[in-house]
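Removed: one protein chain of the complex. Kept in place: all other protein chains.
Here is subunit A:
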Amino acid sequence: MAQPLVKKDDDHDDELEYSPFMGIEKGAVLQEARVFNDPQVDPRRCSQVITKLLYLLTQGESFTKVEATEVFFSVTKLFQSKDTGLRRMVYLIIKELSPSSDEVIIVTSSLMKDMNSKIDMYRANAIRVLCRIIDGTLLTQIERYLKQAIVDKNPVVSSAALVSGLHLLKTNPEIVKRWSNEVQEGIQSRSALVQFHALALLHQIRQNDRLAVSKLVGSLTRGSVRSPLAQCLLIRYTSQVIRDMANHGQSGERPFYEFLESCLRHKAEMVILEAARAITELDGVTSRELTPAITVLQLFLSSPRPVLRFAAVRTLNKVAMTHPMAVTNCNIDMESLISDQNRSIATLAITTLLKTGNESSVERLMKQITNFMSDIADEFKIVVVDAIRSLCVKFPLKYRSLMTFLSNILREEGGFEYKRAIVDSIVTIIRDIPDAKESGLLHLCEFIEDCEFTYLSTQILHFLGIEGPNTSDPSKYIRYIYNRVHLENATVRAAAVSTLAKFGFMVESLKPRITVLLKRCIYDSDDEVRDRATLYLSVLGGDGTVDTDKESKDFLFGSLEVPLVNMETSLKNYEPSEEAFDINSVPKEVKSQPLAEKKAQGKKPTGLGAPPAAPASGFDGYERLLSSIPEFAAFGKLFKSSLPVELTEAETEYAVNVVKHIFDSHVVFQYNCTNTIPEQLLERVNVIVDASEAEEFSEVTSKALNSLPYDSPGQAFVVFEKPAGVPAVGKFSNTLTFVVKEVDPSTGEAEDDGVEDEYQLEDLEVVAGDYMVKVGVSNFRNAWESMDEEDERVDEYGLGQRESLGEAVKAVMDLLGMQTCEGTETIPLNARSHTCLLSGVYIGNVKVLVRAQFGMDSSKDIAMKLTVRAEDVSVAEAIHEIVASG
């Protein structure tokens, strides 16, 4: 690694680029290291050689085993020198060489001697070196000295022993745990650092003993800790204790909050920050608890120190995600940070403002951002674009100015990731806000006119093919698409041909003209483009009977019914022969869902790239999965799939969750099962459902899972019939039945005969909310007024005592399963009343809008006035029934 540096030096003026390590070379230095063996040690020379060795290591050079051993052996000879400077370097190089356990023997006696030396510096360093290189058996031999060192009167020695203890705890916990008395003493030390290290070690020793940790925190919070670092640690431990207590169901006044709050007045800024952050991260923090923390962070925002500003804005940014209203007080300070020299601070300030801003400030904010965008790096821009996307979903009315902003930055210079983020955002906005569709598509069309990224061009062309034909004037897109056929590379040309064909198929009036365009593509230089053109020409030229129409439509717009992975394996296994490849032979079952998917659930796929990636989650994925199973094909269109509901506790032998799929006259339960026992293979996995508490449902069929190996999830299905279009509710109890086979973990082979067994799962309920789909409206007021006032149903409900207004709002939202509109899901802090706007589609495709007004009195009793408008009066009444019974 030293080489390039040296070459560079040679090119430059030697005077300027002088370095004592010029021309350094490993071989030569290793030669030089022989001076360590001289009978008369020259400390100065030896130190220099060690520095050179360390320099080589730091530059990324590595020594072979033989080289390292040789250096190590000769270095050990240097213990005979009394020079303290040299000894320090010897300690350093021994740590870097990390000798193997059989070599360590050679230095242990020297180091043990130093450990008991009169020179403090020797004692401290020898401890650190020794603890770094020894193993458990040697440790028991020196344990006595280490315990002594912990209570040494010199703080440096004591810290060295405590820090070494922290490292050793990972490898030899049982030994270190015996030191707690000495460590306890260290906490009382007058030295700030010793106190810090002792506290860290004592907590690590006791971390699995909840009671002991809570006692430790309890005694220390009364104030004997002087070191700011130790105080920071104590704050971290305190919030851990608070979290634990909450998890174990201890309610009432939050313990230790007073302590955290008092730390906000500490004189060390690092403690203030730590405490403020701890408060903002408390589970279910209330606005009253939050206020003092926000106040100190606000002061930090105008500090001359960039680190403080960064820390404050970063914390507030996080708070803004959950409590946007709490942060609004800081908006003025935040706005002045947009012009901060430090771009990281500026970006965080902007994204925070985007989260906390209200509808009226959007335009002003966008103006400020426009100036800012030109001088920040792409990675910051991506963060801003993402924030704008969520803003647009929150305030659909503002889509015009946000869309203009996105299209402007799309035209400017930028790398692939940045452009993709913008395109993804525009696509999301088009999907979520129907009004934005036409202008958004035009912006995308303009973009592909001059787009250097093939991937983005093809994705946009595909998207155009799906959305474009349904617009008011599809013909205006044709020019943009056909231009691609002239100007682009083969991949984009092929994509353009497909898109043209989709327009031709969907828009009858364009068909003849598109046929002409496609005919020109037959002379393209690329095979794929020609093939596609020919194929689509024959599809478009069909005789127009209903049957072929449907087939062509499936062909153009349908998705591949088999998972791509299975398709790939089948194609690879296919040997060219007389028999043609049959797509029906490809297995349709999704073999193994990655475990990571569990975490991704509930995340709506956004943008272009996302949907195909997740095969079996999300609505599209479920729809595809279900339609691939022949038994379910006749049920018609899938109305709604619920989020997975866990039917087992975490960490049980078999993990099962269920997804409820609602069809017009059927309900399908999809049981996702995971076997977490490596020694078992489960076969014929089925769920027996008792529907005695669900009168309107009758079981039609079930589909067992043939085999469930360890750690690869599989699905079993049970189907119920219910009256068509009726939101029937009921409770189902479930039992998992299966045949267990022992698996030999070494070979992975299962034994032949198994044992039948069953496993009780938790109950499952179908509730009214399952029949409601979240569908947003872009302008609630317009939608509301367009519904007939005659069909309005109003009623008032008492919701009883609640902790906060937010809790009540959330309960109602969960019950109804509707989409909140215009950002009304966020409730101002301290608010005593709130209005929530909800929209959705009820089974039978009935559009429903709800206006829920909440009010809270001084005793925290909450009342709600619920106004429902629906296209069907009976549905409006049904909504009231849901609320009344829930």
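Definition applied: a contact is a pair of C-beta atoms (placed from the backbone, for glycine too) under 8 Å apart; a residue touches a chain by one contact, two chains touch by 3 or more; residues count from 1.
The rule is simple: contacts and distances are computed from a predicted model.
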item	value
Chain not present in the shown complex, as UniProt names it (candidates "Coatomer subunit zeta", "SNX4 protein", "BBSome complex assembly protein BBS10" or "Trafficking protein particle complex subunit")	"Coatomer subunit zeta"
Hidden-chain contact residue, picked from the options A:310, A:418, A:463 or A:503	A:310
Contact residue for the chain not shown (choose from A:233, A:410 or A:685)	A:233
Of A:19, A:224 or A:262, the one touching the omitted chain in the full complex	A:19
Hidden partner chain, residues of subunit A it touches	1, 5, 8, 18-21, 43-44, 47-48, 50-51, 54-55, 58-60, 62, 84-86, 88-89, 92, 95, 121, 128, 132, 156, 159-160, 163-164, 166-167, 193, 196-197, 200, 203-204, 229, 232-233, 236-237, 240, 269-270, 273-274, 277, 304-308, 310-311, 314, 341-344, 377
